[in-house]
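With one protein chain removed, the remaining protein chains of the complex are shown where they sit.
For clarity, chains are labelled A, B, C, D, E, F and G in written order, and residue numbers in each chain start from 1.
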Amino acid sequence: MDKKELRDILTDVSNGKLSVSEAELKFKLEPYTDIDCAKLDIHRGIRQGVNEVIYGASKSAEQILSVAENLYKNGQRMVLITRMSKEAAQVVGEKLPLFYDEVSKIGIVGEKKAPYGHGKIVVATGGTSDLPVAEEAALTAEALGNEVVRLYDVGVAGLHRLLNNMDVVMDAQVVIAIAGMEGALASVVGGLCDCPVIAVPTSVGYGASFGGLSALLSMLNSCASGVSVVNIDNGFGAGYIASMINHQNWGEKS
Amino acid sequence: MDKKELRDILTDVSNGKLSVSEAELKFKLEPYTDIDCAKLDIHRGIRQGVNEVIYGASKSAEQILSVAENLYKNGQRMVLITRMSKEAAQVVGEKLPLFYDEVSKIGIVGEKKAPYGHGKIVVATGGTSDLPVAEEAALTAEALGNEVVRLYDVGVAGLHRLLNNMDVVMDAQVVIAIAGMEGALASVVGGLCDCPVIAVPTSVGYGASFGGLSALLSMLNSCASGVSVVNIDNGFGAGYIASMINHQNWGEKS
Amino acid sequence: MDKKELRDILTDVSNGKLSVSEAELKFKLEPYTDIDCAKLDIHRGIRQGVNEVIYGASKSAEQILSVAENLYKNGQRMVLITRMSKEAAQVVGEKLPLFYDEVSKIGIVGEKKAPYGHGKIVVATGGTSDLPVAEEAALTAEALGNEVVRLYDVGVAGLHRLLNNMDVVMDAQVVIAIAGMEGALASVVGGLCDCPVIAVPTSVGYGASFGGLSALLSMLNSCASGVSVVNIDNGFGAGYIASMINHQNWGEKS
Amino acid sequence: MDKKELRDILTDVSNGKLSVSEAELKFKLEPYTDIDCAKLDIHRGIRQGVNEVIYGASKSAEQILSVAENLYKNGQRMVLITRMSKEAAQVVGEKLPLFYDEVSKIGIVGEKKAPYGHGKIVVATGGTSDLPVAEEAALTAEALGNEVVRLYDVGVAGLHRLLNNMDVVMDAQVVIAIAGMEGALASVVGGLCDCPVIAVPTSVGYGASFGGLSALLSMLNSCASGVSVVNIDNGFGAGYIASMINHQNWGEKS
Amino acid sequence: MDKKELRDILTDVSNGKLSVSEAELKFKLEPYTDIDCAKLDIHRGIRQGVNEVIYGASKSAEQILSVAENLYKNGQRMVLITRMSKEAAQVVGEKLPLFYDEVSKIGIVGEKKAPYGHGKIVVATGGTSDLPVAEEAALTAEALGNEVVRLYDVGVAGLHRLLNNMDVVMDAQVVIAIAGMEGALASVVGGLCDCPVIAVPTSVGYGASFGGLSALLSMLNSCASGVSVVNIDNGFGAGYIASMINHQNWGEKS
Amino acid sequence: MDKKELRDILTDVSNGKLSVSEAELKFKLEPYTDIDCAKLDIHRGIRQGVNEVIYGASKSAEQILSVAENLYKNGQRMVLITRMSKEAAQVVGEKLPLFYDEVSKIGIVGEKKAPYGHGKIVVATGGTSDLPVAEEAALTAEALGNEVVRLYDVGVAGLHRLLNNMDVVMDAQVVIAIAGMEGALASVVGGLCDCPVIAVPTSVGYGASFGGLSALLSMLNSCASGVSVVNIDNGFGAGYIASMINHQNWGEKS
Amino acid sequence: MDKKELRDILTDVSNGKLSVSEAELKFKLEPYTDIDCAKLDIHRGIRQGVNEVIYGASKSAEQILSVAENLYKNGQRMVLITRMSKEAAQVVGEKLPLFYDEVSKIGIVGEKKAPYGHGKIVVATGGTSDLPVAEEAALTAEALGNEVVRLYDVGVAGLHRLLNNMDVVMDAQVVIAIAGMEGALASVVGGLCDCPVIAVPTSVGYGASFGGLSALLSMLNSCASGVSVVNIDNGFGAGYIASMINHQNWGEKS
Partner (left out) sequence: MDKKELRDILTDVSNGKLSVSEAELKFKLEPYTDIDCAKLDIHRGIRQGVNEVIYGASKSAEQILSVAENLYKNGQRMVLITRMSKEAAQVVGEKLPLFYDEVSKIGIVGEKKAPYGHGKIVVATGGTSDLPVAEEAALTAEALGNEVVRLYDVGVAGLHRLLNNMDVVMDAQVVIAIAGMEGALASVVGGLCDCPVIAVPTSVGYGASFGGLSALLSMLNSCASGVSVVNIDNGFGAGYIASMINHQNWGEKS
């Protein structure tokens, strides 16, 4: 979509020939930029509310930089990069304004959005070993413009640690429950609170945890209603969905 | 909690000694009724917003009737029963006002709630074989007070069937994407719309679908953001979460 | 071992030629009776403290009767039969004094032992669907001479049901924690009490519970210490071990 | 087969004593050369249409060189080597005319065949991480004499990227659909085009992708007809089959 | 697409304003008929070359009849129905001209297409137990207009049975290799012939065949090139792909 | 092979033109009879020492009868049929001289061979539930001409039952160790005796036995040398191999 | 709990207003210390009888030191650290009095408790490769105050090694049976002794041991009663439970 087309649409809208929702629809079906190694989804921000995010795990530092630069120059104010190595962060950081967190391997180019939405997102973990995934979730949610409350190491083996923080959980808009091993945290939290719970199984554990399978199955079979699940170690996905729920219908008249 | 305690709390609230939210918190931590085969969670409606639901699969007709009667007489206006056999439905229907749907095996005692919330819940399926799960989701959401739009048989093998209904999908508050076999519907829908997608893998298929495992893994690995997953064939869970999201913050000033 | 040999040993013991423990050792290494379909371990009661138990699942009514009669006539006062069909119970009941419970499919020929031991065995379940397994555990423990407290339907989705019964749990000698689906009960109980917890995963559930695999993995990965696990649906095994622990060193000077 | 036998057969053919297809049959049942570590299938080119290919993954540089040299000197004009390390490529490259691609680890000794056949082979990928497998497929097809069109990063999360290239897909003789994670690309492509689709699951992903299992099951359960599947990451196999289909009956009178 | 649009397109084509292939493209993106339980893909025949096929396994006799009638009356000359029960066949057979095969559970409404294409499709099986899947493949291919040669019970345990039929295999355009248990047939056939091999694992076997998993993995790991795989017991899929390959480019000038 | 060819070969042998072993080789590469549903391997007895055996599980009574009659009339003195239903046995028994065992579902047409070979085959089982598999093994070995010793219900939970029979085990030519559940019998026997042990995992058990998987893995990982394994419940296979070993080199000069 | 509350409780106890067991209950529901990366469960020793243990596997040397110091300074006399790297041990050892065992990676800060309890804990292993897990179990039990007898390399392949040590096994209060590969040791020991057996599967083995899965399933399916199982390689868990059983009711009047 070039500037001309954009101007025409906007003119039609201002003239009343096109309603806002009709115009918005037009933006939802379009384009991408073809750079060497990827087809960048420039308008995802319009279509889905959140701009394209870079999955850094299987890309070289140069590929990440190339994609990030392209998005940033196309006017995307904040570019989120997940699973970026320290090495890649150094390469990107030399060219672009980058915040980088070593624990979660999250990189943020540009400015975080200011927090908005219906309330707070609580990120709870079973143990300290779940921290990298938890920070991926928390930083993702913060970058997308949410207030995040961290509630770490409240696993069910010492239930009082969770019960003593019930006010925090009760006050949440969305809870992200992160746990490895037997993943029981999701069920316990799901039974206690009245908001959606996004469960993230982690690969923490050994032996019969089978790389997170134990926690994954546990969470899928949660006897508590209101719990849905994302992939093992997918902190980003949980943060993204939590943000989506927190922002939905925000600012509309209800 | 006996009546005295209830009265005290309410008096304190009316006197201003207790704020509403402080009082609400008190109700969130309490009680259950112990009948012969179960401990009924009478106050779940206060604590979690939705009353206790009966999982009918492993209960006798008499057990279901006993639990349903007890809940209904304790003032629960609507009792939802999932996976109830036709035989059990006949037993319950003789004593209580029951709506029963044979396809989804959903039973509803009492009156459905009138629809409210931010918008519509779209229930989409890959094929006609996913119908029982889809109706479980749809009827659950309707019983809990939501407007539901059914969009069945829009699997990715004939993509135009989905694309021709993009307006329906774009207009949803939540999309429940239900599919067996390769479960690709969740990813395609997830990439097209800007609201949370609850994915439900179904056990439809044969051979290497391994009872729904194929669709489950597929949905957990969705390359589209905004997709979270519930257990195989768990239509109820998806309807419940969708309702929770649709009702959240409804009626509050924003 | 015939009566002569037995008398000789006992004479030697009374003469001081043989210490008690030396004599006991002799009984530990011996015999069995060869009936048509089995080699009956007559002296298991001496060797292991509990007599041979009949696993009824894969035996005909006639085979069960034959084994039970043989054991009973060899002086075993109580014969425990697990997973016995109603039909087999009728056949056995005509010839031998039989107690039979349809829910758990447990049969007991002869007299239950009177309760003894250090304390009580608590049998806790996540839901009402776990009842058959729970009763198998409870009746096994009772038959072997233990006081059993049943604490059913205290799953983690309604945590207050368990917390309101903490005194029962705290007072236990052993807790048998029985749950299907995500099996979180074992971890929560394991984190709260100070006695051994025997966890029994059940095949209750559907979809990704994979016949009890989910609960099994969950319990094996319990983040709470003090939890060990038996096979899926193995209520008998849990009751047996709990009894063993409760009886150990009972009556000795300490 | 020595030269004499070959000459006899050819003479018989030229005399009409032997039809071409009868003669061809004779070549299909023969020989191999026994070198130190392998039995080389010299006549595979005659029997199957494509010469023996070297699977480099578990062979030393010396073994690869030895096999390649032997084949090349036996008159095989082009020797394809898959999964060859950079180190092995250096060793082989010093003795033989070698093209080597680091991304796909494909090596080609000698001259590529000129493209022929019914049409084009389209190699489509879900993401940029699938590149090594995609290049293995593309270079294999090119080496065997096919025109290849690359269509990378058209995963279903941004469906417009694929829909905008429908003309390319519609024009294909065979499509190779390569994707990791949920592998939905195969089904979507399979539902849109009218030629055979060879699906290649990749090990791209993490957590519940279980090393490509998720994509593999997804593709095997494709609801679109016309899709068949090869092993995880088997770009070579897909390129080989695509070439076989593209070349089949080429040049015959139809 | 209404009649007007259709007429316009055809007029443009006859006027030369639109080439045939441009016009064909227009038909490839369209429509379906919405009946009660399904969205029928009327134009699939134009888009993909083969009309919609009915998967009968999870549909009632009435649903199958309804879909079949609708397709048949919309001008589809032959309607293929897979996995149709004997009962459903009776219901459909009363209203529509139906051929039904009990072994494979294939139903064909209307006339089979006359055989055409480059050559023959060979359907080979490892044992007599694979017959239902083999007939599903063979009848599918025949219904779609192919000459089929059946080569049953040529499993590798008696290799001479296959070797004595090498001429049949060598003469094939496509070979469909069907086997359960260890599925070795696909590799052996794949190594002997020079045409594409579509491998179909079957669920024949017991114990460690795990419902066809053994044969599936075996075929995916085939050491022979040219072998691609479809789902366990998916005879239809194999017949469909084989037909696609046999018909491709048929009748074109080459 | 027709009678003429047979006579020629035999003549050549008697003339000394052909040595016995050269002649034997000729018989090893040939023929089969094509009846309606199968290609019967008539000369397997010559090639492999044991005639073709009928796997009855997936064949109709008529198919079994047809195959058995054909083999019997082609001069095969004994036809072994495995996994034959009682119904099929009645059909076959009316036309042919049949021995049938209901427990193992083994049928034997004609005369058992008289026992020969180096020694005895011991069939040991862990429990009484393993009987059907054990009898399949024992009757197979007996039918093929071996002396069999049955040693049932000697599982490791009561080790003295096995140790008291060490003389039987020590005296064996081959031991077939059959066990379900944890399959420990194979390792214990393997560590005690000095002859080959063929281990047969059975599907006896429940829960985490996963249909015999537990015993299968256990036996494959046996810490005792000399143990090899066949498929779950494959009593026939074990009996066949044991017979092969027992008969090998029998009657030769050594 | 601050000092005042503690004093009040103790005063009430000394005044007889509060019984000891009532007072003990109060301590069971409380507190934790929130340090940077964890919420330390200070009172676990009161609630569960054993103080908090540090799982060192996923913590940095600094984190371990911080937690250990905090616990040690809060009056915990012995701090057990599992799976601590040699590097971490050096860091911790510089600041705190540390015993460290390289084989099991167990660290013990402070003084081991003096042995007490009903009897001995026997740690038996199948082979020498199980040593690291065995030492983790043995040192855990010793640190918690138990007499431990090591019985290594008594696997079932050489049964006499175990049988010759029957007196040791017979004399045990609890047996910890540790084995990889087929894990048969647990069943054999379980069938011989009359005390609880805690089975620990190890990841020792290769191929079809699948990282300990084989031994795990084997032990869960043990045909011997009295065997319960912990996670693969979880020596600590076994030592902890064994200690719990050995100490239970110790010092009470019985």
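What we mean here is this: contacts are C-beta pairs under 8 Å (C-beta built on N, C-alpha and C of every residue); 3 or more make two chains touch, one makes a residue touch a chain.
Source: prediction; values computed, not measured.
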{"item": "Contact list for the unshown chain, restricted to visible chains", "value": "D, E, F, G"}
{"item": "Hidden partner chain, touching residue among G:Val154, G:Val197, G:Leu220 or G:Ile245", "value": "G:Val154"}
{"item": "Contact with the hidden chain (one of E:Met78, E:Cys195 or E:Ala208)", "value": "E:Ala208"}
{"item": "Contact partner of the left-out chain, one of G:Ile64, G:Ala88, G:Ile106 or G:Leu131", "value": "G:Leu131"}
{"item": "For chain D, residues in touch with the removed chain", "value": "29-32, 37-39, 41, 44, 55, 57-59, 63, 201, 203, 211-213, 216, 231-234"}
{"item": "Touching residues (missing chain, whole complex) on chain E", "value": "126-127, 155-159, 181-184, 186-188, 190-192, 205, 207-210, 213-215, 217-225"}
{"item": "In chain G, positions touching the absent partner", "value": "128-129, 131, 152-154, 158, 160-161, 164, 204, 206-209"}
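Keep in mind that, in the parts below, only the chains that are shown with their structure count from here on.
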{"item": "Interface with more contacting C-beta pairs, comparing B-D to A-D", "value": "B-D"}
{"item": "Computed distance of Cα centres, chain D from chain C, in Å", "value": "61"}
{"item": "Between chain B and chain E, centroid-to-centroid distance (C-alpha), Å", "value": "39"}
{"item": "For chain A, residues contacting two or more additional chains", "value": "158, 191-192, 207-209, 213, 216, 220-221, 225, 231-232"}
{"item": "Interchain contacts, given as pairs of chains that touch", "value": "A-B, A-C, A-D, A-G, B-C, B-D, B-E, C-F, C-G, D-E, E-F, F-G"}
